[in-house]
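The complex appears here minus one protein chain, its other protein chains still in place.
Labels A, B and C are assigned to the chains in the order they are written; within every chain, residues are numbered from 1.
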Amino acid sequence: MDWSLIFSNTLRSGITQTAIIYILAAIGMNLHVGYTGLMNFGQVGFMAVGAYGVGISTSYYGLPLGVGVLIGLLCGLVLAVLLGMPTLRLRADYLGIVTIAAAEIIRLVVRYQKLKDWSGGTNGINGFANDFQEWNPLTPSAKYGFELGPLNLRFTGADLWEMGVGWLMVCLAVFVMWRLVNSPWGRVLKSIREDENAARAMGKSIFRFKMQSLVMGGLFGSLAGMFFAISNNSVQPDNYSRAFTFFALTVAILGGLGRVWGPVLGGVIFWMLLSGIENVLREAVSDEKIPTGIMDGVQVGQVRFMLVGIGLMSLMIFRPQGMIGDKRGIAIDARK
Amino acid sequence: MSRWPLIGIFTAAFLALATPAHSDHAASAEEPAQVVSGKLQYTVEATESGGKDDRVPVEGGVVEVLAATLSADARSVESLGEVIGTGISAADGSFQVELPAGPGDYAVRLDLESLPEGVNVLDSTKQTLPLRIADGQSKAVLFNLVLGDGGTSNVGAGDPWYERMARLAVNGLQFGLIIGMCAIGLSLIYGTTGLVNFAHSEMITLGAVLAWMFNVTYGIPLIYAALLAMVLGALAGALVDRGLWRPLRRRNTGLVAMSIVSIGFGIFMQYAILYQFGDRPSKYADYAVQRKSITFGPISLSPKEIIIMSLSATILVLVALGLRYTRLGKAMRAVSDNPDLAASTGVDVDRIITLVWALGGALVSLGAAFQGVTETVSWTMGQQLLLLVFASVTLGGLGTAFGAMAGSIFVGIAILVSTVWWPSELQTVPALFLMIVILMVRPQGLFGRRERIG
Amino acid sequence: MDDDLVIHVDSVVAGYVPGVNILNGASIEVAAGELVGVLGPNGAGKSTMLKALFGLLKIHTGSVWLRGEEVTGMKANQLVRRGIGYVPQINNVFPSLTVDENLEMGCYQNPSSYRERRTEVLSIFPRLGERNSAQAGSLSGGERQMLAMGRALMMQPSVLLLDEPSAGLSPVLQDQVFDRVREVNRSGVAIIMVEQNAARCLQICHRGYVLDQGRNAYTGTGEELLSDPKVVELYLGTLAKAR
Partner (left out) sequence: MPASDADFERGGTAGGGAAGRLRDTEWDNPAEHAFDDCLEQPGSPKPSPILVAHNIERRFGGLIAVNVDTLEIQAGAITALIGPNGAGKTTLFNLLSGFDRPDMGEVVFEGERVTNVAPHVLAQRGMVRTFQLTKVLAKLTVLENMKLGGQRQSGESMWRALVPSMWRGQEQALEAKALEVLDEFNMVHMKDEFAGALSGGQRKLLEMARSLMTEPKLIMLDEPMAGVNPALTQSLLGHVKRLRAQGISVVFVEHDMDVVRDISDWVVVMAEGVVVAEGRAASVGKNPAVIDAYLGTSHAALSEEDGNG
């Protein structure tokens, strides 16, 4: 067992691009589910429109990447408004079904082969974000970082550039969230989560606040999708499936719904756990500490996801407030 | 009391690990190369009734992989591109084609000239098969070869539109009946407990995979395998209720929290099934091949289709009658109406809910086994069906079993008939869209009763 | 335990939300064949008392005894088996079941007695016979109340728990309900009745309990309670005073 490799990989997973994508998406879901009580189970739809917004505008219409990013955000906004107008009056569980279905419709449409010239069909869109790599002040292929005893924390310049930009966005998102939820606006959201009619009787337009929350959280989702697309320099339709939303939800719950830092902590821990387990299992399998009759290399990834499922269940049952939540202030009440 | 959910989880995990493993995992521990593989063998139909079909491997068969455009459900090829790779079958009939281009849509074509004399594809439209490859996936393809003349499938594009529509309507009815079998459980569970069960998709997959396991791994004829799957599905449903949901209800867990738990349970089950079953879609050992068909006007149905349709229709009618007239059915409806009041009249509500789970599990397993016969068995089949099941249940009115049946048949027929005008790749979009619209304007569904407010 | 008691609810503490108790140690005793009223202001825990007794609500401390057998924490369906019938105040019929199906649910645990019991119940509530195939959801308030009582009587209970049977009914129907309650009681069924209409209730009850904030405030025969100025002033409303 190469413990140094295991530790290094585990530590790295908590801070690399994948974790950042999930953290950004989960920040949006935290605003929806944690602060407003909107059961948005279609966050991946916002990610998809963000990613395709930037992908299509740059590759098909040849716009500069910066403009593409604005268009990606605009797509998120439009989707939130389109989705919110008719559905925000629905009950929480109905809204969950509707948002899942909407995300699925988006995925089916962008992968539709007849629209291949436009959205790339099943192959997606590739190589539209070269500008982003060119803006990198570091040497893409050089290795940066350090080794600390057994820990190898070296990243290529390309990775480091993407991570830097990603974490900057996370910080920005957390700052915006922190400002929002600690304002009178955030207070109204929380009151809607607790009891819509009470907020209504106090003269608050529930629809307006829910819509604003949907838009803002959706924008974080689109940001996550765009970061996904740009850092990979590619958009693949089948990456934007239901499972993504559910994992982002797990990240948000793990950290603590209704807490500003919840998604960040949740994302880092989630990916460290996932990668730690995978690395230990992989090493154990390749050292034949686990007989291949029980598990082979391919199955390690599957076992890892089984654990995600069990983790989400156990969290919801035993610690719905997540890691840093206060039981008195949790959003999804186990007893509501 | 709080240890019960964990016991439930571990029991389920144990069950997942204790069943005999499916052997065909890709062997390499590293990132698997994208490979299309399969086995060319033709079937000699058993002469004696009760005997199994004989399979003879084909050596030297030529298989080509082409770039292609597929329909959304990857069930049919819409157009073909250039040839990407070629494979030749070995002595045991197995072949492999590597795909340098990575994930995407392909078609696999069998060169009929390369086959031994007298061997043909059973259905001549199935000489070219659709193939969809996701990232890191390897897939298996299966050609149905027979000794003797093959037939042709009925879906001809040149027929008059009304004939095509009639055929599609019948196919849709079959699909709808299968969805209906899957939908009743979801609807009854929602009605009696208020839970939106996102793990229902995995109950579908589990049913189909269990039937596959009995049929292929243990060689039990499909009919009995499906019945066994039904029994195990019922057991699994009851077990999940006892081990997970009942303790959560005792803790007064909120409904939204419970749906999130069901999402977690669904993820667990999905990957547990993948772990056991592998990611290759498979066919059952029986009924893959069926040449004789019965024709009514433009519609021609194979015996298996007739059996599936009549069996599911019968079962749905029986369930409906049971709910309407039996003591147990009335108790189920009473619990749906008002669990507290039902308890007050002496109904053991917990027992009824467990029975509902068992009934749901049994029906969903049989429905899934049927779906596995018409399509293939794969670890994602439940996920693919779930939203359609939701759409059907919503259409009929959440929580009403009769509504769920009607909604399913409507959705099944509408989906297939719509392909006359609508791209089949996007055939589920209208159903999902319809569901959204219905939830918005009439959340009680088309057949549901509006509740009095206040 | 006193063997004559059919029901003995002993110092029960219970509530719906953790940390907030509605019942704070209230007790009730009912002898065989007795008709007992439970009164008190809104929120005093009257209905909660019935729910706790009937196993619909978890009891934190205290105990419930049925004919000398402890039944604390027993589920409702087991209590039904032991002969307790319960009619909730609201939502007391199955709206999507027909009137006959509702009655059938009444003798769920003893289906063979259905025909015989139905005839008897319909003789008390003839209106139900006229509407036998209507869905209960389409009945009027009075009809629903009759159906709920009728369904409870289907099982031939030895103890009947009534939660505000006269609520929302017109005076004529209220009188009918009280007459029926007395009639059923005279046939040997012990009844615990929660009522808002205190004066009317105490007129027909053998004894009454006045609850306040989940505790016993006053207990006595109907006359005793109605003639106690303190009780009348604080709990029954001045209208009942003159009695």
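Throughout what follows, a residue touches a chain if its C-beta (ideal position, glycine included) is under 8 Å from a C-beta of that chain, and two chains touch if they have at least 3 such contacts.
All values derive from a computational prediction rather than experimental measurement.
Note that of A:110, A:188 or A:223, the residue touching the chain absent from this view is A:188. Residue C:230 is the one among C:58, C:115, C:186 or C:230 that touches the chain not shown.
Of the options A:40, A:212 or A:239, the residue whose C-beta touches the omitted chain is A:212.
Residues 19-20, 41-43, 137-138, 140-141, 164, 167-171, 174-175, 196-197, 199-200, 203, 212-213, 229-230, 232-234, 237-243 are the ones on subunit C that touch the missing chain. Counting the whole complex, the residues of subunit A in touch with the unshown chain are 176, 179-180, 183-188, 190-191, 193-195, 197-206, 212, 216, 328-330.
We take it that only the chains that are shown with their structure count from here on.
The touch graph of these protein chains is an open line.
Here B is the chain whose Cα centre lies closest to the centre of all protein Cα atoms.
In this assembly, the C-alpha centroid of subunit A lies 30 Å from the C-alpha centroid of subunit B. Chain centres here are Cα averages; for subunit B and subunit C they lie 50 Å apart.
Looking at subunit C, one finds that none of its residues touch two or more other chains. Counting only residues that touch two or more partner chains, subunit A has 335. By the touch criterion given at the top, residues 54-56, 75-77, 80-81, 86-88, 91-97, 101, 104-106, 108-109, 111, 137, 151, 155 of subunit C touch subunit B in their complex.
Put simply, subunit A touches subunit B in their complex at residues 39, 41, 86-87, 89-94, 96-98, 100-102, 104-105, 108-109, 111-114, 116, 121-123, 236, 238, 242-243, 246, 249-250, 253, 282, 285-286, 293-294, 296-299, 302-303, 305-306, 308-318, 320, 332-336. Only residues 327, 330-331, 333-334, 336-338, 340-350, 449 of subunit B touch subunit C when the two sit together in their complex.
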